[in-house]
Structure formats: structure tokens, C-alpha cells
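In this view, the complex is presented without one of its protein chains, the others remaining in place.
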Amino acid sequence: MNLYEHEAKSIFAQFGITIPPGVRITKPEDLRKIHFGFPLTLKCQVLSGGRGKAGGIKFAPNLKEGEEIARTLLDMTIGGSRTESILVEPKVSIARELYLSVTLDRTRGCPIFIGSAEGGVEIESSGKVVTVPIPYPFQPYVARDLAQRLGLTGSLAVKVAALACKLYKAFETLDLDLAEINPLVVTTGEDVLALDGKIIVNDDALGRQEQFKGWQSKHLGDLTERESRSRLMGLNLVELPGDIGILCNGAGLTMATMDMVKKFGGNPATFLDVGGGSDQEKTMFALEIVAENPQVKVILLNILGGITACDDVAEALVGFMKKNPEAKLVVRLRGNNQEVAEEMLSQSGLKLIPDLQTAVGEAIAKSKVPTCAAR
Amino acid sequence: MNLYEHEAKSIFAQFGITIPPGVRITKPEDLRKIHFGFPLTLKCQVLSGGRGKAGGIKFAPNLKEGEEIARTLLDMTIGGSRTESILVEPKVSIARELYLSVTLDRTRGCPIFIGSAEGGVEIESSGKVVTVPIPYPFQPYVARDLAQRLGLTGSLAVKVAALACKLYKAFETLDLDLAEINPLVVTTGEDVLALDGKIIVNDDALGRQEQFKGWQSKHLGDLTERESRSRLMGLNLVELPGDIGILCNGAGLTMATMDMVKKFGGNPATFLDVGGGSDQEKTMFALEIVAENPQVKVILLNILGGITACDDVAEALVGFMKKNPEAKLVVRLRGNNQEVAEEMLSQSGLKLIPDLQTAVGEAIAKSKVPTCAAR
Amino acid sequence: MILVNKNTKVIVQGITGKMGASHTKRMLSYGTKIVGGVTPGKGGETVHGVPVYDTMRQALAASGATCSVIFVPPYTTLDAACEAVDAGVELAVVITEGIPPQDTAKLVAVARAKCVNIIGPNCPGVISPGETLIGILPGVIFKPGPVGMISRSGTLTYEIALVLSDAGHGQSTCVGVGGDPIKGMGYEELLSAFNEDPATDVIVLIGEIGGSAEEEAARHIKEHIRKPVVAYIAGQTAPPGKRMGHAGAIISGGKGTAESKMKAFTAVGVKVATTPGEVVEMVAAARAQSVGR
Partner (left out) sequence: MILVNKNTKVIVQGITGKMGASHTKRMLSYGTKIVGGVTPGKGGETVHGVPVYDTMRQALAASGATCSVIFVPPYTTLDAACEAVDAGVELAVVITEGIPPQDTAKLVAVARAKCVNIIGPNCPGVISPGETLIGILPGVIFKPGPVGMISRSGTLTYEIALVLSDAGHGQSTCVGVGGDPIKGMGYEELLSAFNEDPATDVIVLIGEIGGSAEEEAARHIKEHIRKPVVAYIAGQTAPPGKRMGHAGAIISGGKGTAESKMKAFTAVGVKVATTPGEVVEMVAAARAQSVGR
């Protein structure tokens, strides 16, 4: 779950990291109540990246222009994510910018600090990136090692190390996937503060992080309406520009099915993993949400029974066909109780195709039939 | 730092461990405001052990007898520790008693759970004691292992394990030397609760445990007035029944000096470790506090200079002799600047004895001189 | 075969749960030596004839098991797996999905310090066909043979095993390493194990988008692996920035694409299939060649 900048900053503050003073506004007029003195920085609160390049950060020299800017910013949508509010901050006198984050490193299998002596830029493109693996349990020396590797010395090294300890503490305590400060600013007064930040909370940990209870529905970001609904049902739906709705059990199998559809000339309209169990309600929901998409000409269902019982899936299919007699379905089912499923499906006029490649071929063929005939 | 039972219990509650309802009273009349219904348990709040045997726990069948009992209990002193207050609790319907504690194990070098399926007794004398070392970092399975080794099963095992996790959490979070529940009671309703408890906070951790800020002076327990004053000055004084006041630098050397005094026929009156540094003020304080003790006929100062500079010690001695010209001092000093010290001392009429055994002999001889002549 | 065989004694952690119990039954019917189960507070019960213990220490002491398969809920998995490690298993197979990855990182640190192998989490488990099945894989799909399989996916593994088995290419051992970004055993140690395994002639590696494990595996193959490897990467058509089901399956910042992984494999001489059918063809060719040698 991505957080808005202002949320990330309040978490930083909660863990003792200095942030600039700031006020969140949702109407241009709110600007009149802010007494930081101009110029002010106005920042779109969106869940996507690339905000700066998209023009989501502006400097207001005075109130009149500020209100104008605020109006524009509040209307923006960046990377599919609508502006939720504007964060207004006074300008900070910057002596130096750094980059600092904590995230998990797949290769090492542990959290790492990522730092750069150059902040404010795309970290991937900076040549001065330093990574330091964080042993378990954490001790502050790791943060000092980071500061030293960044080339920092003296009291600045000590301050940055202390801040990095706090950032790690937030990362661990709140089950974050990413805790990023960019830029980490050294002011002309040698204070270090988080001028901008990004926090991603681990989705699997939401059930134990009381602090984020109920946040998920407001942080779906650039998901489509159907993707959002699926997410809240615990299903992973990704909508794509094609016309073949793909439903499978298992992420790898779903991707492989998509890949085959594409390879043999079709165009996937959905990636939808219905998961491991044979929950009829979930399967039904999945079929309905794919069918809802007006782009979808044909649904390719590919279930390889391991845990999943084919007859349970068949029952969901029979129910779905009753409600949607015009839907075009290609069904690949294989696994437990396959014969029972075949019998059940045949009564609904559905053929059970045991071979994946054959099913993919059939789905592509059906998708090529002109739309008027398909529905 | 030993805590009173009522303090230990409020810490248990703070960490989610169930305790019986209870009210602390300091006057017999306070009993009238308690509405638990009789009979009530009245328990002396003292810092020493052996309270039960000493008659510090009584059951009051009604208000009249209760007030009488309270009056008696409030006047008690057990093991040198005066009753601070009385903890009043309703009687609990006990199905079973267990013992549970967390402490540090010297041999293994790690914390351990100690448990017994028999509570309420002297744990040392129970044959059913189980110890389980606690690996770092802690995981709850260790507590389940303890419950299983205690022979507990089913939901009781689960409840006791959960409680043990909380006890460990308190132990680690608050830097305790001991977190003990005795008895841990299983009620007839199968609740588990801490009927009595003992907590010792590690003295060296007091500086980082905000919760106990300022507690030390109220928790000196059975220390004598001079021992308490020394403790608050950061000096370790133990008063003994003899007449030779012993001051040394280093715990081992102080004990060894005591042992030699005793071996050669003398009687130590104090164990006083003045520590490693050559702090004149501290040495002065140490000399004064030993001299204050009317039992002390002669002071044996034994300083082996490593870090300690002999001349600094000598300066303190010269100052002390000026203020206390009648004090009998035997000075063994050896180490850095020994010659300078010797010179300084001779001007105060003090002889510097470099050999310990000789100094011990001299101190004993002086202690045998009849008191009237010695002062 | 690697890691497990018909003599491997297994404890099921979370055996009294719905999933634990049903898969215990499946594993038993496959022939797996399930010698005990653990559920705190349920010690003394039995599940499909298997004795249940309160703790792993008890279970191992009573059974001599060296392996654990874990079906406990995600937030208690770290605890359960650390218990298995501390009790002395050699291998813990973590089936549970949805474990916060920082918990997994902690588990990996604890297990590494004690030299215990972890498979998973969020994985289908491991099977040595005809010998033992530890996890939730459908046993009937797998046949004994000389193909070693390593996969980040569950059902896709079944799909490929199915077509391989149908074409007469049985498997020595199949290991599902799981779809999470942080995990126990990875490609490299398993590739090396198959490389040393006399029962394995060809290795099939089933990867997917996200991370750089496949690129690292390619380097490892170049340096250390002599046996032929066939790779398949799922997600060739996945859009960037979207999590494709698995927590680990995401292309971010231009990194972790199927293209990059396929290129890395091709560059070190690993055959890369684009469909399950091609995996079969490439395995057949590799086996024919290795017989020819």
C-alpha cells in the first residue's frame, strides 16, 4: 500500500525524524490561513511517482498566484492517480541533498539501507549509490557504516546515522516494504530533515498493523474500478488492453496462459488469478468481474486442479452460464474429479478441454469472430 | 532494585498479565472504603523475602478484625524492611498453583524461564523445577516449550505459554534481573493470574528506564542509613559487626582484605569499595562515612594503584586527618607516584605500608588496643 | 533426487488446521513418512492416525524426523519455523502464503546461522516422484524420471510437469521455491544440488518476472553447472509496475523483465522455452544429446 507524502511524513515525525513544517489543504482558499510566509512550495498529493516531472510541484511567490496554482494542482491526475490534496510547505534553505531508504533486498534476503550522496534525483540513474545490508537483529553501527560509505564525516555523519536508525525503526515496526527519504536535506543550519518521502506498507502485514486499519480502500491509487473491487475481495486482477479475459488458478499459470495467448496471436484483456482454493463464490465473482469488462469478447478459464476440485469449478461455471447465457467461455480444466466436471459442463453446453494449448487456440479463434456475432 | 509487590503487579498488568483486583492502603480505616466483600487478604508491602513465614500475610474475616490486623501489619518490619503499605485483595478461588519466572542464567549466559508445576513454595526446595534457556531473539515457541515441560496440556498450556511471553516481554523491555510470579494461580474458572510477584530491576539499567526514574531512593530496603547514603553516591558499602573499617579500590581486593583481617584475628566493620578512579572527593566521602560508624576503631585503607594515582589518595588522606586528627588509620598504598604519596603522608604523621599482610597485621593490633586509648 | 526421499521423516506443523489436515491425508496416501504433527494445545490428539504434539521438540524427540512442513497462519509462521529450526530439523518447507516479508527475512537469518534449509514460503513444496511428497503438489501429475525441476510457481509447475510426464520425461525432484521476494533456498543452491545428483540428467528452471534471481542463476550456471538446463520465464507479456499475483512478480523501474531473464539465460547457453510445449521439446533434445555423449 503506497502512502501519500503527507502520511509518510507524519510517520517520519512519529519516529523522531525531522520534517519541514507543512499544512495539507484541499481548497485553494485554505492557502489564506497559512502563515509560513511566501514563497511557499505546493505539492500534489498523489500515489504515483514522477510527480515533479508531471508538474505536480510548484512554487507560489504570493497568495494570488498561489491560489491559482492550487486550483490547477487540485485538478491534476498523475499516472492515473488523482490529486488527493496539496501539501504546503515553506521553502527550506538547502545546503545539501542526500538520498536514504530502507527496503528489502531479494538477492541477499535481508533489509538494506540504500543511500546516495546525491539526493533529489532518480536513484537508479545516480552513480553514487551505496547499499548496506542490515543484519538481524539491528544495531546502530550499520547506520554509521552507511554514513561513512556515503563519504559523510564529523557531526553530519553522526546525524545522518541517527536518522537512518529511526528510519529503520519505522521500517521494521510498521512492516514497510519501502521507507524512502528523497531528498534528505541538510539545511544551511546543519539540520537534517526529510523534505520528501515515500512509504510503501507491506500488504500482507496490514492485518497486524493497527495504525493502517481501514486505509487500504483509500490507497488503491491507479487501479481501475474493477481492479480495486477485486483487490478488496482478495483477488489479483490486472486489466490489459486486449479482448480475451483470462482466469486461472495460480500466478505463474495465469502469466503463462497470457503469454501463450499473445504468442499465438491473441490479446489478453485480463490477468486474473483466482487462487488456490476451490471457493465457488470467489470463482463466480471472478467470472462476473471479467465478463463485466465490455472489451472482453471471450473468457478463457484455465484451472489446473491440485487442491482445486474440478467439479466445484464446474458448478460455479454452470451457475455463471445460467446468469450469462450469451457469454463465450473456453474452459480448460484438469485435475481432481475431472470426469464429473465434464459431465456437469456438457449439460450447460460447455466443452471441457483438457489440453492448454488447444484451449488457447480455441479462445483466440473465438476472439477473432466479429463482435456482433460473439454476444 | 527490588520492587514492592503492588509495583510488580502493576507492571504485570502493564504487560497484559492478569492480576487480582487489589487496593493499597496505608491506614487501617482505609479498609472501610474497600468493597470487595470479606474475607479479604491483607499483605504487608515490604522489600524483603520471607514475608509469609514472618506473618506478613493475614486473612481478615470481617471489617473489625481486618482493621486490627491492618494496624499490626502496618507496624511490622520484616528482614529489616519496614511495611510501606498493605495490599488488600479479595480471596481467589484457586484450582492450582504454579511458579514462573524469568531471570538471567550465569552459566548459560542467557535469560531463562524457570517454572514449576508446584507454586507457592520455596522454589529452591521444589523438586519439579524446569528451566528453559531463552534464545536471542525471543520467539513464543520457547514459552510453549516451557509449558509442555511443566506437564501442562490443552488450553491451560496455551494460556500459560501466552502469559510467559508477556512476562518475558516485561523482563526484556524493562531490563529486569528477575520477573517472578509465585504463585501463578489457575482459578477454578481456568483463568491464569499472578497472585503474588517479585520484580528486581537491574541497577545498571536504571539510567535508561524512564519508568523508574527517581525510584531508587525509595527502594533501598534493608540497607542501613550509611549504606543507603553510599549507594546514592555510587559507592558500595556493606556494614559488618566488627571494628576494623576496610576501604579498598576494587571489589575483589576489598573482599580479600576482609578475608585476611578475619584470618589473622581481626573483625571487619565495613566492606567499602571506593572504585577504580582516584577521585579525591569520593575517597574523602568514603573515609568520612567509615569514620562515622561508632563501631569502627581503626580504618584500614588498602589502595593498589593501577589507574589510581597514590598522591591523589594521599591528598584526600591528609585532608581527612586534618578534620579527624584522632582517627586511627593504617594506610597501605602501592602504585603510581608512591614516593610522592609517602612524603605527603609522613607530614601528617601517617606511615605508608607497601605490603598488604603487614598493613593487615598493624590494623588488627591497633583494633585490639582498648577503646579509651584509641580515640 | 535431492533434499528428500522415501526415508525422509516429516512433521506437519499446523496439522489440526483445515489445510494441514487435508494435505496430511494426501501426503500419507502418496506414501510420505508423516511421523507427527504439531499444534500447540492439541498434543495427544491424532489426525489421520498421525500423533499430534504440543511442541516441535517433543515431536522430533518422539519421531526422529528431520523435516517439517508448515501450514500455520502467516503471522505465526516465523515463530513456528524458528521452533522447527531450534528443535533441529534439517529442512523446513513453508507452504503458508501471505507472510510479511520482514518475517521471512528474520527466519532466513536464523536458519542460515544454524545451517537449516528453508523452502518457501508461499510455495507448493517439494516432491521426489515415487518417493515422497512434502507440500501441496498434486502427486498424480509427477512421474519418476531424470528431470530436475526448480520453480517460483505452483500450478505452472504442475502444468509443465504434466506435459513432461505425458511425454515420458519423469522427474527426479521438483522444488517449488515460492513466489515471494524473500525466500529460503534459491535457484543457485538447488541448481548445484541437481548438478551433483546422479539421478538428474536435465534441469528445468521455471522463473517469472520480478527481481534478478534468474540473471544470477544464469551466471551461476555458466560457472558451475555442467548439466543441460532448460528455462521458462512466465510473464513475457506482463505490463510493468503491476504485481502479477505473486508478491515477487513485478517489473519495477525497468528491472525484472522476462526479456532480460531470457537474454541472460540464452547468453550462457541455456535453452529458453516460450511455452510449456517447448519445454518438452527442449528437454527431449537435451536428453537425446546426453544419451549420445
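Just so it is clear, A, B and C label the chains in written order, and each chain counts residues from 1 on its own.
FYI, contacts are C-beta pairs under 8 Å (C-beta built on N, C-alpha and C of every residue); 3 or more make two chains touch, one makes a residue touch a chain.
This structure is a prediction, so every number in the text was calculated from the model and none was measured.
Chemist: Which chains here touch the chain that is missing from view?
Modeler: If we consider the entire complex, the absent chain touches A, B.
Chemist: Of B:Met258, B:Met321 or B:Ile364, which one is in contact with the hidden chain?
Modeler: B:Met258
Chemist: Would you indicate which residue among A:Leu104, A:Ala161 or A:Leu356 is in contact with the undisplayed chain?
Modeler: Here the residue in touch with the unshown chain is A:Ala161.
Chemist: Looking at the full complex, which residue from B:Asp145, B:Asp273 or B:Glu342 touches the chain that isn't shown here?
Modeler: B:Asp273
Chemist: Contact with the hidden chain only, please: which chain A residues?
Modeler: Considering the whole complex, chain A reaches the absent chain at 135, 137, 139-141, 144-145, 147-148, 153-155, 157-158, 161.
Chemist: For chain B, which residues lie in contact with the unshown chain of the complex?
Modeler: Counting over the whole complex, chain B touches the hidden chain at residues 104, 106-107, 109-111, 124, 135-136, 171-172, 175, 177, 202-205, 207-208, 236, 238, 240, 248-256, 258-263, 268, 271, 273, 276, 304-307, 334-336, 356-357.
Here is the rule we go by: only the chains that are shown with their structure count from here on.
Chemist: I'd like the Å distance between the centres of chain A and chain C, where a centre is the mean of that chain's Cα atoms.
Modeler: So the centre of chain A lies 27 Å away from the centre of chain C.
Chemist: What are the residue numbers in chain B that touch two or more other chains?
Modeler: Correct list: 137.
Chemist: Would you give the residues of chain C that are in contact with at least 2 other chains, written as numbers and ranges?
Modeler: 106 - these are the residues of chain C that touch more than one other chain.
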